[in-house]
Each structure stands twice: as C-alpha cells, then as structure tokens.
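Showing chain A:
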Amino acid sequence: MENYLVAMAVFAGLYALLALGLNVVWGMTGMINLGLVGFFGLGAYASALLTRAHRAPIVLGLAAAALVTAAAGAAMALTTARLRGDYLAIITLGFSEVVRLVASNELWLTNGTDGISGIPGPWRGRVTPQTFNVVYLAIVALAVLAVFALCQRIRSSPYGRVLRAIRDDDQVAAVAGKRVIVFKVQAFAVSAAILGLAGALWGHYTSFIAPDVFTPLVTIYVVLALTAGGTGNNVGAVLGAALVIFLMEATRFATGWVGMLKPVQVAALREALIGGALLVVLRVRPRGLLPERLARS
Partner candidate 1 sequence: MSALLAVEGVVAGYSPSDEILKGVDLAVDSGEIVSVIGPNGAGKSTLLKVVAGLLRPHRGRVRLGEAALEGKPAREVSALGVAFVPQEHNVFPSLTVRENLEMGGYVDPRAARRRIDEIFVRFPALADKRRHAARTLSGGQRQMLAMAMALMVAPVLLLLDEPSAGLAPRAAEQLFDTVVAVNGDGVAIVMVEQNALEALAIARRGYILVDGRNSKSGPAAELARDPDVRRIFLGG
Partner candidate 2 sequence: MPREIAQLLLNGLMAGTILAVPAIGFTAIYAVLRFPNFAIAAHLTIGAFAGWLANVSLGLPAALAVGVAFVVAGLAGVLNDELILKPLRPAGALTTAIAAVALTLVLENVVRFVFGNDLRGYDLPIRRDWQAAGLRIAPQQVHNFVIAVVAMAAVFLFLAFTRTGKAMRAVADNPMLASVKGIDADRVARLTNFVAMGLAGVGGVLVGLDTSIDPLTGFRVILSVFAAAVVGGLGSIPGAVVGALTIGVGEELSLLVLAPAYRTVVGFAAILVVLTLRPRGILGERAY
C-alpha cells in the first residue's frame, strides 16, 4: 500500500510536469498543443535510447530529451506562427500520431510495438524497489519544484507579460510581427522541453516504454489536469495533476466493482469518464478550481 501511494505520487508529479509544460503555451501564451503526448513520447524515447543503447548517464538522457523536443516544438511553432491557432492544433495532433507511427514501425530503433524494456533508473537494482521508489519520488519532486519555479518566474516577469498580451489579443501578432513570432516560438520550445523531460523521467521510472503508452488519452488527461486546476495558474496545474491521478485511480476502483462488464467495457467506461470529465469542467468551471489571478500589469 505504501509503495502504491509513493508510485501514485510519482505519477502525479510527472503529470504535474506535463500540466506545467502545457500551461506555458496554453495558459500563458494562448497557443494550443493537442499532441503534447507526442513530445512526451519523443522525450521518453530519446532518453531511453541514449541511456540504454549508448550507456549515457541518465542526466545526459534527460538533457537530450529536453533539447530534442524543444527543437521539434520550435519547428512546429515556427511553421504556424503566422496562422490562426487552429493550424497549430491540427499540426500538433498530427505530430503525436507521427511519433506513435515511427515508434511502432522503426523496429531497429524502437523495437516497434513491443517497446523498450530495461531502461535504466538511478540506483535501480542497487537498492530495494521500495527505496528506489522513494528516491525517485524525491527526484521527481525536485524536478517539479524546479520547473514550477521556472514557470512562476516566467509568469511574473516582463517576458510573461508579453506572452499574456499575445494570448489575450492575437491581433497584436499581426501588428507587431517578427518579435511576436520569436516569443511564440520560444514559449513553445520551453513548453515542449518540459514535456520531453517529463517523458524521459517517465521512462526511467517505469523502465519500459511502448507506443501504446503514448495515446491521445494522455493529452486529454493533461488538458483535464490544467483546465480543472486553473488554466494560466501554475499552482492550479500541479493541483489539477494530483486530482487527475486521483480520479483515474478512483475510476479504476469504481469500475472494478461493476461486476458484469468485460475488461474492454471497463476500459471504455474509464476513458469515456475522463473525456466526459473534461467536457463537464469546461462547461461548469472553465477557469478551474484556482482561477488565474493576474498580478497588476
């Protein structure tokens, strides 16, 4: 039981990273990323491959994951920077599918749908699984803290104010031209790096990744976490992530009680509940539990 709670805390921390990452673009800049699971997956694969096949230190894997995803994010933001936000929505959604396709089909690199197992974790094998769990929780907590501090810094800085101006009035983009594009691309790259970092941390924790892990469902979880917590609010992002993990686990138990259902029906019910929860939150509490409160600008 204790182990289970620690594991849930680790996953909540990883989702908090994802929600914080999404908040940088969606909450602060008003750009959408409907394929954030693609960046999450790309980061996971990048770090897993580096550390497993090339025996690179995990820290290097994490850095590489952040760099690769930042580059991919920047490219996508740059391609659509001058267009309506809808195009970015389409392109990111498409990107996540491409990541999944490549992961499923490049057997030589990713081992296809069987996935990659035996991804190294810090001190894994050298300490008991319990200790590993606790150590990893500490690492994730540190990462969340660091990213949280960074995001708060961005938010309250003049830089963050520019991002908000872009979010609140996309017309600015048309008028102010180049500089706005730079801001958008930077914000998207920072966000993507955070998502990639979360993916890498995920892989080193579970020691196993496969294309199946990176389905659009993850994107919905994260959007739900951020929306429920409070779009634009970093505290809300972390809180929302914890809530979503709680909800996911609660539905696991709840659907476990419904006896007559087949496993596939149970799975369907859970996914539908998650999607439904997002729709309900968007409808009844679109600004989340902790609505964004703006410092004087």
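As a selection rule, all candidates are chains of the complex that A comes from, given by their letters.
Note that a residue touches a chain if its C-beta (ideal position, glycine included) is under 8 Å from a C-beta of that chain, and two chains touch if they have at least 3 such contacts; residues count from 1.
Model, not experiment: these values are computed from the prediction.
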Worksheet item: Which one touches chain A in this complex, out of 1 or 2?
Response: 2
Practice prompt. Show which residues of chain A lie in contact with candidate 2 when the two form their complex.
Written response: 30, 32, 34, 79-80, 82-87, 89-91, 93-95, 97-98, 101-102, 104-105, 216-217, 219-220, 223-224, 227, 262, 264-265, 267-269, 271-272, 274-276, 278-279, 282-283, 286
